[in-house]
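Could you have a look at this structure, given as structure tokens, before my questions?
Shown here: the complex without one of its protein chains, the others still in place.
What follows is subunit A.
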Amino acid sequence: MTTNSLTTSQGAGRAGDKVFSGAAMAAGCLILAVLFGVALFLVVQAIPALTAPPEDIQGGNGFFAYIAPIVVGTLIAAVIALVIATPVAIGVALFISHYAPRRLASGLGYVVDLLAAIPSVVYGAWGAAFLAKEISPAYDWLANNLGWIPIFEGPASATGKTILTAGIVLSVMVLPIITSLSREIFLQTPKLHEEAALALGATRWEMIKMAVLPFGRPGIISAIMLGLGRALGETMAVALVLSSGVLTASLIQSGNQTIAAEIALNFPEASGIKVNTLIAAGLVLFVITLGVNMIARWIITRHKEFSGAN
């Protein structure tokens, strides 16, 4: 009798349980479906561009001749951004985690997070209106004094709207990403390791070199990879700052183009096969960033398993 009332009653409650857990699972599956759909619809819409006769594609030499230079341009911009942002970001992360007074640290962290809050289009406008103008004398100097290096070959762009300027703006945008992730990792350094180093007479820098950086290395690498993913896909900073053109080795002349900016500049007015070409370009960008992000996440998860042992 009692077992009966326990097992048979409240059919409505059980239905509620089923509906709720079903809805939760459906939402989770929807996310997987969306990601799958992103790939699927991009592929479907990209196929016409891949199969079209070469002379229909912009440039007249087929899709791969069209995409290759802008892939290289994308990589150049992202590499510039990382070369500038990485040392600064690690410095900032160390400053917040190990140098700043404890009371100020979280406030300073918030200030750096503000950098991430500013919309990308505002960075683009700032880069185009302020930075490009201010930095062009430096480009002239580079062209005059280091012009024998191919990447600084003159004549420098008079407007300053070059791939190097775009890279600098990108570096500002990826800085908060690398900073916040490295900061988290640095704060997780086992206190005993740090104290042991200090007790052996290490200076603060030696302690960081011996305890903090080795512990944080996988975290730093994955933070850089995530920053790379952001720099590869960032659109507005490049679209507004760079006066684009054909692929050139010199970083201080106008020229080069990135995938994201190419799409943003051309998609609104595109029609016919051009739309498919741009979507195919987006697919290439998607694959590149997906690969970069998956490697970064894989490093993080692998590291998570190890960190339990510490």
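Points to keep in mind about this one:
As a working rule, contacts are C-beta pairs under 8 Å (C-beta built on N, C-alpha and C of every residue); 3 or more make two chains touch, one makes a residue touch a chain; residues count from 1.
The definition used in the following text is that contacts and distances are computed from a predicted model.
When the unshown chain is looked up in UniProt, the name that turns up among "Protein ImuA", "FAD binding domain-containing protein", "Malonate decarboxylase acyl carrier protein" or "Phosphate transport system permease protein PstA" is "Phosphate transport system permease protein PstA". Interface note: of A:G16, A:P54 or A:P214, the residue touching the hidden chain in the full complex is A:G16.
Residue A:V111 is the one among A:A65, A:V83 or A:V111 that touches the chain not shown. Checked against the full complex, the candidates A:G216, A:G229 or A:G255 give a single residue touching the omitted chain, namely A:G229.
Mapped onto subunit A, the footprint of the missing chain covers residues 10, 13-14, 16-17, 19-21, 23-32, 34-35, 37-38, 41-42, 44-45, 87-92, 94-96, 99-100, 108, 111-112, 114-115, 117-126, 128-131, 172, 175, 179, 203-206, 208, 226, 229-230, 232-236, 239-240, 260, 263-264, 267-268, 271, 275, 278-279, 282, 285-286, 289-290, 292-294, 296-297, 301.
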